[in-house]
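There's a structure below that I have some questions on.
All protein chains but one are shown in place.
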Amino acid sequence: MSLALFIEQLLNGVQFGLMLFLMAAGLTLVFGVMGLINLAHGSLYMIGAFICAGVAAATGNFWIGLAAGVAAAAAAGAIIEVTVIRRLYARDHLDQVLATFALILILSEGTSMLFGPFPLYLSRPDSLAGTVHLGFGFNYSLYRLALIGFGVAVAIGLWMLITRTQLGVRIRAGESDREMIAALGVNIKALYTVVFALGAALAGLAGALVGSIQSVQVGMGEPVLILAFVVIVIGGIGSIKGALVGALLVGVIDTMGRFLLPRLFDLLFEAGRATDIGAAIASMLIYMLMAAVLLLRPKGLFPAHG
Amino acid sequence: MDETRKEFWLNAVLLIGLFATPVIALMIDEPFYVTLSTRVAIFALAAVGLNIALGLGGMVSFGHALYFGLGGYVAGIMAHHAFSGVPMVFGLSGSDQMLVIWPVAMLLSGLIAAIVGALSLRTSGIFFIMITLAFAQMAYYFAIGWPTYGGEDGLSIFVRNQFPGLNTMQTWNMFLLAYGALVIALVLFAMLRNARFGAALMAIRQNPERVAAVGISPFGIKLAAFVISGMITGLSGAMMADLNRFVSPSMMSWHTSGQLIVICILGGVGRLFGPVAGAAVFVGFEVVFGGLTQHWQFWLGLVLLGVVLFARGGVIGIIAGRERHG
Partner (left out) sequence: MAEPVLDLAGVSKSFGALKATQDVSLTLMPGEIHALIGPNGAGKSTLMALVSGKLAPDSGRIVVQGQDVSGLSVAQRARLGLGRSFQVSSLIPEYSARRNVMLALQARQGHSYRMLWPVRRDRSLTEPAEEILARVGLEGRASVPSETLSHGERRLLEIAVALALEPAAFLLDEPMAGMGAEGARTLTAFLDTLRAEAPILLVEHDMDAVFALADRVSVLANGRVIATGSVAEIRADPAVREAYLGEEEGA
């Protein structure tokens, strides 16, 4: 194992973590402001990827595809909020789970009706093709590096949005006291739609960006959604900071675990299947991390309320 | 007719109907419907398990596929070793006897449910949902990643496991076993619900603070319910593996967890026969719409959305009204 390979995996982990952050940020915002658990968040990720792939293929331009994917996810989010989600805020979590589970079925099958059962191919933009030299003879994929840049930029942008803008003030007020902001004359219905659409746009962005390193297919959002849940449990629900820290932890530990554990098992044990068992255990690492966090801090690392 | 009586008759219809369907199917030589009825019975059994946690205790476990799959893998792995003659861990040999496999499946499911429950019941609400889901997903990825028992491809049971005095290769006998287990589980559910345990559990769902204030610790009661719930669902998983003669990680996927919740809700959550009605509706829907379009889940989603938004009581709630606790 060379140092270069190690650094490459580490960067991959950071990149993965930042994409998870885009997912988790939307989920945690929606929960913090509206108290809603949205299982269909992964479907918005999928929509972002599909529209991006479709439009990029039609126009031949990745960036137009990306913009279209984000816009489509935001629009889908707004439509879903107005037609379905809005009726769920006052309901219990069971109803929220069921209704959003139903939305997954509808959106997944709907996508496969529209685009067919086969995965789409989304190629990286030419301007970000190839690798970049990072010194010491180490090369890294330019596209992945750009993803890291994107993730950091969005994290900063989100932080500015929440701390510096009028919308951010309202979002923070909504997290602490819903009746209060209604009393202040804020149009709470519109605020909820905007927050939901914002979360959807972030999910769509993540889907579109990741779509060109993985394949674009129905159901692609679900594994990411579950990882985003793990991120939120670790970071603390409703906390953007928690989502960022949790996402980076999960991204790096998952990637490094999958990279290192099979090698470690190979060294420690003779049997031919040690690598496989190492890989199987690596896939459980982040859940063990989650269990440990639960034991020590049941409300997560950065609990949003008290 | 008063509502309690309506529910009684509806339950009788479901119980007799589930038995009569395969009988008629055998008479008119349509063995497909025997298998189908067995599927309904096993899914209903799984959902009876979930109904204890979800319906009585209000614990929205989005990870019951974990116990379903675990039971399935117990059946598959024990059969696999019995077939090959190679011992399992610690020199224990496999078994192709259902009467050995079922208790092992239940004990193992109960043990895992105790661990998951002890961790996840430290939290509540939305956290509980996400954590149960995450633990099930962990098992799912482990099953995919661990190649010894087939990994992603799953594990076949070449010869269906044995039950003394019954030829299990005949579907009708499989149905009898599943139906028998379902009836026993329903009786158990009814007893448990009417007993002090159920009184405490249902009260905790409604107002845990009040229950603590009279001196009953909600945590212990909920954990016990969660463990029993996992054990019953684990048993159903072992039966499903034998029915299909196949077990795969998809038994543990979160879609399966979702399906089990959907079955509970479609039938009527917390109701004695809710899981039976729900399983019948679900499997029926799958067969009817699955035959018409490959996108049947799209329509299932629409129906489910409608039920959640407009018909909360499920089938039994629509017919027999709200439940009363005199």
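As written, the chain order gives the labels A and B, with residue 1 at the start of each chain.
Following the convention adopted for this analysis, contacts are C-beta pairs under 8 Å (C-beta built on N, C-alpha and C of every residue); 3 or more make two chains touch, one makes a residue touch a chain.
Note that this is a predicted model, so its numbers are computed, not measured.
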| item | value |
| --- | --- |
| Displayed partners of the chain not shown (whole complex) | B |
| Contact partner of the left-out chain, one of B:93, B:170, B:194 or B:293 | B:194 |
| Sole contact to the chain not displayed, among B:20, B:212 or B:318 | B:212 |
| Residues in chain B touching the chain absent from view | 191-192, 194-200, 202-203, 206-207, 209-218, 220-221, 224, 323-326 |
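Criterion: only the chains that are shown with their structure count from here on.
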| item | value |
| --- | --- |
| Residue ranges of chain B in contact with chain A within the complex | 54, 58, 60, 62, 119-120, 122-123, 125-127, 129-131, 133-135, 137-138, 141-142, 144-148, 254, 258, 261-262, 265, 269, 295, 297-298, 300-302, 304-305, 307-309, 312 |
| Complex contact set, residues of chain A against chain B | 31, 37, 84, 87, 93-95, 97-99, 101-106, 108-110, 112-113, 222, 226, 229-230, 232-233, 237, 273, 276-277, 279-284, 287, 290-291, 294-295, 298-299 |
